[in-house]
Structures are given as C-alpha cells and as structure tokens.
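Here the complex is missing one protein chain, while the rest keep their positions.
On to subunit A.
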Amino acid sequence: MENSVWIAILAAAITAGTPILFAALGEIITERAGVLNLGVEGMMLVGAVTGFMVAVKTASPWLGFLAALVAAGAMAAIFAVLTITLRANQVVTGLALTIFGTGLSGFLGKPYVGIPLPVSFKPVALPLLSQIPFIGPVFFRHDPLVYLSYILVPVLWYYFYRTRPGLNLRAVGENPAAADALGVNVFALRYIYVIIGGMLAGAGGAFLSLAYAPSWLENMTAGRGWIAVALVIFAVWDPVKALLGSYLFGGVDALTYSLQAATRIAIPSFFLKMLPYILTIIVLIVATRQTIVKHIGAPGALSIPYDREER
C-alpha cells in the first residue's frame, strides 16, 4: 500500500482510539484507587447525551464537553456512594450503573435523535508540528479533544509515579488499611478518584457525540466502554500502555473498513468486524500470563470495599 493510505489508516486509528483512551484513563484512575467500576459504558453514554444536549442548546461544544464531565461525574458519584460508603458489591453495582446509564441516556436523548449539531469540534492542524512529514498528518491534524488526550497521558503518568498525592492514590488501591494508618483519608480519596474516573469516561462519550460522529443516537458507544475496561488490564494500569493499546484497538477498528476499501484482498467483512474482540481476548491472555510471571498486576485491594472495622 502507498504512504498516503498508511497515513490515513494511522490517523483514523487515533480518532477511533481516542474515546477508548479517555475511558481507559478514567478507569485506570478509578482502579488505582482500589475501586472496580464496570459502569464505564453507562457513564460514557450519559456523558455523550448530556454533552450533545448542552451543545445543541448553547451552540458551544466546549460547554457541552464540560456538561458531559459533570453528568458522568454525577453518575460516578452515585456509584461511589453505593460502593464506598454503603460497601455494595462493586461488580453488581457497576453492571447496574451501565444498564441505568443506557436507559437514562436513551430516555433523555429521545428528542435529540437525528438533530444536527450546530457547531462540532473541528480538526485543527497544529502549526509547524503538522508540517512534519508522515508524523504531522498522522498525529497533529485532529480536533482539540485528541490533543487533550495526548497531554493527559504524560500528566497522569507523572502524577502516579512522581508525586506524593499519586503515591497516596496507589497506596489506597494497594493497601487501604496501611494508607489509613498513615493518616491518608481512604474514603475521601476513593470518592475523588472514582468521580474523576467517571468524568473521563464522560469525556470519551462526549468525544463520540461532539467530535467523532457528531450526533446523538441511542447506545452509540456500541461496547467501547467494555473494550476500555479490558484495555486497563492489558495496559497493566499504566497510562502510557493504555495509549498504545487504545490506538491498537482504534487501528484494528479503522482497518476493518480500510482493508475493504483500499485493497482487493477478499477478507470476509464479518471476520474483520470480529478482529477487535479477538484482539481483546488475546490481549487478556497475554496480560494475564505476564501478570503471573512478573508478579505485577491489579492493585492489591481492587474491588474490595474498605471497612475500617475489618482491619
């Protein structure tokens, strides 16, 4: 294939990977604090619909984006109350949150189906950077939300591994009892990070409805929230690996169509459509093996509600 085709596929991979990246980063933060929130899909949908509704009303995609953060954060807050304060089962509550978010977003978004967005996020070619051959058109001709995700990855990495609050965050997820003994407020930190995680899932949803599609349709995330949850395991809770993983998934997603359009190789489209999910399974197998061999993996207290009295 020619160079231009590769550039097109790689650029498409980044666009398709960005909503997954936002959601996966959010889930990494949540899980690093020791909370497993399987409601990503639901929070993404609520973010997508709220962002869209506000953007239609105000004609400002940025206000829509902010509203998506707030709405998905509120969803995460419900989850936090149930699992952190009331110590409900995190898996069950997360599943309930996804079902709730799917229904709620469909209900709220009903009058907005099929309405065009007055102003959506538009690609902005960054000066100078976008002129670099090959790299420029692949990485630096996207919309502002993509650039935001670029910045978020190193920032989170630095926060996790190089700052004091980041250390506290990881401590809360690995051994909340020890963190508590050191005077870290486990409950408050878990609340904060669960809500921030939800906001990022909402950002992923808003990217779909305000930049990628841009429109609102019921259930438009189409399983991307679940891919994000799987990706967190693949990335061993590391933001940089999450970036690579998201673009890998995005690339496979983009490839399903590019292979059909650009080549004459007769690969059944059903098979291509299956690829991201096959990849998910392979990735999970590899990641699990890696975890066993290298003794790295899930935060120690993941999905275990913290109860002071059980210390």
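Just so we're on the same page, a contact is a pair of C-beta atoms (placed from the backbone, for glycine too) under 8 Å apart; a residue touches a chain by one contact, two chains touch by 3 or more; residues count from 1.
In this section, contacts and distances are computed from a predicted model.
Visitor: Of the candidate names "Glycerol-3-phosphate dehydrogenase", "NADH-quinone oxidoreductase subunit M", "Asp23/Gls24 family envelope stress response protein" or "Purine-binding protein", which one corresponds to the UniProt protein name of the undepicted chain?
Guide: Listed in its UniProt record, the absent chain's protein name reads "Purine-binding protein".
Visitor: From the listed residues A:Tyr193, A:Tyr212, A:Trp237 or A:Tyr306, report the one that touches the chain absent from this view.
Guide: Answer from the full complex: A:Tyr212 touches the omitted chain.
Visitor: Specify the residue from the set A:Trp157, A:Phe187, A:Tyr257 or A:Tyr277 that touches the hidden chain.
Guide: A:Tyr257
Visitor: May I ask you to list the residues on subunit A that touch the chain which is not drawn?
Guide: Within subunit A, the residues that touch the unshown chain are 4-5, 8-9, 12, 16, 78, 81-82, 86-88, 93, 96, 99-100, 103-104, 106-107, 110-116, 208, 212-215, 217-218, 220, 222, 253-254, 257-258, 260-262, 264, 266, 268-270, 273.
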